[in-house]
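Left out: one protein chain. Kept in place: all the others.
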Amino acid sequence: MRKTLSVIAMVVIAVACGSEQAERPDRLRLMAHDSFAGSVNEETFAAFTGDTGIEVEMIAAGDAGSMVNQAALSAGNPLADVLFGVDDTFLSRAIEEEIFVEHRSPLLDSLEPGLAPASELVTPISFGDVCLNYDKGWFEETGTEVPTDLDQLRDPAYAGVLTVEHPATSSPGLAFLLATIDQYGEEGWSGFWSDLKSGGVNIAPDWDTAYYGDFVPYGGESSLVVSYASSPPAEVIFASEPVDEAPTGVIEAGCYRQVEYAGVLAGTEYPEAAGELIDFMLSVEFQETIPLTWFVFPANQEAELPPEFVEHTVVPADPARLDSAIIAENRDRWIDEWVALMEG
Amino acid sequence: MRPIRWGRVLVAAVPAVFIGYFFLYPVGRILALGLSELGVGSDGVEARLFRIGWFTLWQAALSTILTLLAAAPMTWAVSQYEFRGRKLATALVTVPFVLPTVVVGSAFVALGWRDSIGAILAAHVFFNVAVVVRTVGALWSRLDPNLHDAGRVLGAGEWKVFRTVTLPLLRPAIAAAAAIVFLFTFTSFGVVLILGGFRYATLEVEIYRQAVTLFDLPLAAALAVVQLVGVTSALYAYSRYQERHTTTWTLRSEAERLRPTGRGGILVGASVLGTLLVLAIPVARLVTRSLQPGSYRALFRDDPVVGVPMASTGNSLLYATIAALIAVSIGVMASAVITGRRGRLSRWFDLTLMLPLGTSAVTIGFGFIVALDRPVDLRASFWLVPIAHALVAVPFVVRTMVPTLRSIPAETREAARVLGASPLRVWREIDLPIVSRAALVGSGFAFVVSLGEFGATSFVARPNTATLPVMIFRLLTRPGAGSFAMAMALAVILAALTAVIVLWIDRAQFGEIGAF
Partner (left out) sequence: MLGVDGLDVHLGGKHILRDVSLTVADGDTVAVLGPSGSGKSTLLRAIAGLVPVASGSITWDGKDVTTVPTHLRGFGLMFQGYALFPHMDVAGNVGFGLRMAGATPREVATVVGSALEWVGLSGFGDRSIADLSGGEKQRVALARTLAPEPKFVMLDEPLGALDRSLRERLLVETRAILRDRGVTALVVTHDRDEASALSHRLALMRDGTIVQSGTLEEILSRPADDWVETFLG
């Protein structure tokens, strides 16, 4: 009898240990949009694999909107374990469709002020600032002063050399629109845009056309363009010939902060391990690699920025930001009104 | 008789299952999902949708007509005459077809063509000239010259002969090319978005806006249905037309082309060089923009962000090979079914196979996500990409094989039957070898379509192996003169690769087929 009992006990213990071990995966799938996924190489998550023995497999999912939609469509039977790259404009949708499960990272206290999320369903990992970029050469040659405030853009001298992207089809375009809404409020923003329109503002369908088509350094006629705070450092790092100074600069006024979140996908087999991956992504070690691979800024304030970022751009102290719920509620209406105003 | 019937069933079943599981089922599921939540629309929406639908329709029709006209001189020259560099010219004309829209858009923008209907139409013609030259050219070069000569002898001038003798005989191929170009331009996304300015939107652009940016799946689904209805109607009209205008005539060996002399020679030269020069302008712009110091060498270096850009070439070639193999297998079987029996069933089958060309990429992509998780979870798998490519490539294979299959004289098949060949054997011994060349042309198309494909696969989750277009896109979405030059350089490499591959396929002789 005793022997049987002890055998049973051993079997039970073995099964219990075994099932615990079954919860440790060999690999985790991380889904991100193309720009992020494309920048991942073997070293990116090497430290994580070294610590935990878990490989990280990247799944690329189109652009940010497409990615969130795919996650929403596959809620319950997710395409990956962790999703990264949701920003404020899509956050409401993500929460509504219940694609995430909660995870509270121990590193939340190290976040940059103002970045803490309202919900435990997501963890901020990075942020990018959509800012006006200006071409230094043009401003020097023409002797024009670089604008320091959005109001100055109402002047045709500036509006005429400004290119913005269409908010319906471009993420930075939408961000800039939101920045103006944040600054001028519901009553004032259409007035601002009317002035831009009469000043001759140029509208491009997407960032590529705006930056590589209309921006002065690339043969275009606009010396002001809506781009990212990380663009000038990129110009230095990816120049064809080495340069000391960035050819472009960032204007702090009118910047809009987009925070990028990661979350554990609901339905994953390994929520704990997924949480560990997110914690790793918030660790200083990983965060310091972010600027040079993804060209956004680390959310962890203890992470140091690389010298190129320190030298060639600014991190605005008080950028515009709108609450994701408010964005979700009003975005359609805002875009429609903008289109009617600018197309009419 | 029974064993033969089972063979027939199997040959029909494979393409049917392919299109059913990988297209009809996912599209059906995603549309059902969207439409199930469809509510009452607001007033302004309907008017706007009508405007968008109308614009989509007429710009596609106009693009198609312009493409046919623009491609005519080149098609005439390369199918009727033999001259040095003919094969090269035919290969070069295929290059624009494969270039990613992003890249071409950038080139057009740099040339100042943007924000206008003219730019959209010009870009459409630029991309699609190859379809006409290859599809119509393949048939035109096989027409019996005696027919043309008989017309001349009977008193018709050159132009009259063309109109009354040649053109009617070319109708099946012209209709096929027109159908494909129409489908492409009807669902045009990148071109309209980048070159149209924000004033012009096609159904495809609107579907993207609604589905991806504004999360209005019901409206997007409704739009997708409208788009599908439009596409299906066009395809139906096309297939009715084909049924009524198919004739059997004798094919001749392609080697019998004339060398151009005198006035004909000047016309040939002007047609070929003129067309190539016009097509070369945007490509030349690409080249000049890629010529920054070290940009080509940088493609082989390990970029800190995207890895070794050139590695994407290997991925593209792999995907394209798999996609072409799938497309040719499915396409051959489908062509057998379509030409094996006339009647409604084969007509609808033909039509269904062409639907992926006219379906919104967003619809297909999201449909995959919703539908392909059982029995095997293909959703983020490696195979999804070549399958998606094959869906779009099968129509090309079929379109090049069916006219050739239909024009084999009945007697040739009958002779084989009398000599003891069972129906399956007749197909293997007679149809298959004769259409091998057409199959080769079709598979060349399939390969090239896969190389440049960027649409549907942007809306599915896939492993992180970048293809050439994806790599170009990644390089283009970050600032830096170096990045931009590298993107342009990679595009130039894509263009060159296409030209080389097409040239190689055209040159390849497969046994006796070369003589035929």
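Letters A and B mark the chains as written, and numbering starts fresh at 1 in each.
Throughout what follows, a residue touches a chain if its C-beta (ideal position, glycine included) is under 8 Å from a C-beta of that chain, and two chains touch if they have at least 3 such contacts.
Quantities reported herein were computed from a predicted structural model and do not represent experimental measurements.
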As a test of the contact rule: which chains in view would the missing one touch?
B
For the chain not shown, which residue from B:355, B:416 or B:499 touches it across the whole complex?
B:416
Among B:327, B:430 or B:475, residue touching the chain not depicted:
B:430
Mind pulling the chain B residues that touch the left-out chain?
1, 251-253, 409, 411-412, 414-423, 425-426, 429-430, 433-434, 512-513, 515-516
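Assume only the chains that are shown with their structure count from here on.
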Could you grab the centroid distance between chain A and chain B? Build each centroid from C-alpha atoms only and quote it in angstrom.
36
Give every residue of chain B touching chain A within the complex, in rising order.
30, 33, 102, 105-106, 109-110, 114, 193-194, 196-199, 205, 208-209, 211-216, 292-295, 304-307, 362, 365-366, 369-370, 373, 379-380, 458-464, 466, 470-471, 473-474, 476-485
Footprint of chain B on chain A - complex, ascending
29, 31, 34-35, 37-41, 57-63, 65-67, 69-70, 73-74, 77, 79-80, 93, 166, 168-169, 203, 205-209, 211-213, 217-219, 227-228, 230-232, 234-235, 237-241, 292-293, 295, 331-332, 335, 339, 342-343
